[in-house]
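Only one protein chain is missing; all other protein chains are in place.
For chain A:
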Amino acid sequence: MAPRDGSQERTGTPDTVEKGMATINTLRIGVKAFVEKDGEKRKAEILSIQRKKGEPNYYVHYEEFNKRLDEWIPASRLDLSQEVEWPQPEAPTKKSQKSTAPAPKSATLPKQTAGQKHPRTSNTVATSRKNSESPELSTTTGNAAKPARSPLVGGKENRPGSDRSISVIAPEITTDTPKGEDSELDLVDIQDAAAAAKASNPQHQAPYSREEEIEKLRTGGSMTQNQTEISRVRNLGHIQLGAFEMEPWYFSPYPSTFTAAETVYICEFCLSYFDSNQTFTRHRAKCTLLHPPGNEIYRDSSVSFFEIDGRRQRRWCRNLCLLSKLFLDHKTLYYDVDPFLFYCMTTRDEHGCHLVGYFSKEKESAEGYNVACILTLPQYQRKGYGKLLIAFSYELSKREGKLGSPEKPLSDLGLLGYRAYWAETVTDVLLDHEKNSKDGKGSSEISVEEIGALSAMTTNDVLHTLQNLNMLRYSKGQHVIVLTEAVLEAKEKAKAKEKAKGLTKRRIEPARLMWKPPVFTASSRTWNW
């Protein structure tokens, strides 16, 4: 993740970063300090401070690390022998912007005068909160270190929540889905690209106003969202789901009182949520659901797929979205689930059909997306299920006779998953075609569009994949597709790995898909009936 203030400071006002030595008592929200992480010191920003049993705890975000690695640390892991960076005071010029920009970054910065530069102690912050004495989370808003200010904090985004114990704000990042102005991301040398992207100033991009963004959500039917939507501090502790326990990765708008619970229990089948073992156990005594509440449209020896209509199964789909929001950063729950279908993958045993992962899909996508959000639950990750989910989404597209592509942006894991799937699929198509032409069936040539038609991938995705795999070359005055050693080797490796694991390759068998593309009447689209 782009450091919130980092890029701004580095490029915009690099000289004004105020550095200095700090003590436990002078640390405050917004300070960037070095923190010990897995044996090395990394720069991290303090997002929240909370006292537990008298000891301060710090919620930190590591620069250049995904937010899912944000964590609470004790003071002992802070390295105060090095200088810290103090939060950026608001520049006078930005003050004037505040009134005009709908939701500018500057609006969320504290209105600090020169005289207020000295940091307040964390004690002040903590004790100023109403419930600071309770062990529950007592989070202060990002830069609003001044408690007196908090009710007045300007800008819509960081108005404290009405909840008494926590006020979590959206971050102030104005960077967004990049616009074309930005320097190109060269995928040949990704390190260079990263450097180039870092060098480019997010400020150059047209900021996405909140109004614009909501409008985009409203009209686009999107379930992904702008960075500005994301609440910065995780609100839940432990999650108990089925036979597993896990840490949530991101904020999810479960009932706000759940932040006080040590563990949130989630019923594996109906996905209802409970903040105590008692109520959860009572629920389990009554709940009779044993599989996702929809029609089974695919079944093979290991998995089943269920199709669920967001409008008909509103409660369940909301529950699913709340759960998946714990693991998807860019997902938004701003709008309701009605315009989506949810395709849920399960494994079976005598307990029931266990949810492994799902993807959502717009009933009608103007952009031709065949996936809106996609998630494999953490306990099932790295087992090949993600690829199966992706393969299934393309199988549906094939049945629809359409080319499809996932909605952008993808999460980091999503991107890697898709890249792997695309590489494998394109390679398979090419090997098949090569074999067929050697057997005398069909021509030896294949166009990019033909590859797309065979795999339901869009032309763009095919092209990107070919380029990323370095397969598109120019030889003897014409373009060719090269089955590179690297690609073939990767293929062999994957085969060997499967053999070693004793797994037969998981794949979707089209004959087992009992599905017709659902048709929605004009009234259901128009009236949301």
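Definition applied: a residue touches a chain if its C-beta (ideal position, glycine included) is under 8 Å from a C-beta of that chain, and two chains touch if they have at least 3 such contacts; residues count from 1.
In this text, contacts and distances are computed from a predicted model.
A.B. asks: Consult the UniProt record of the chain that does not appear here and report its protein name from "General transcription and DNA repair factor IIH subunit TFB4", "2-oxoisovalerate dehydrogenase subunit alpha", "Beta-Casp domain-containing protein" or "Enhancer of polycomb-like protein".
C.D. replies: Answer from the UniProt record of the missing subunit chain: "Enhancer of polycomb-like protein".
A.B. asks: Quick one: say which of A:G294, A:G357 or A:G386 touches the chain that got left out.
C.D. replies: The single option touching the absent chain is A:G294.
A.B. asks: Specify the residue from the set A:K32, A:R51 or A:H330 that touches the hidden chain.
C.D. replies: A:H330
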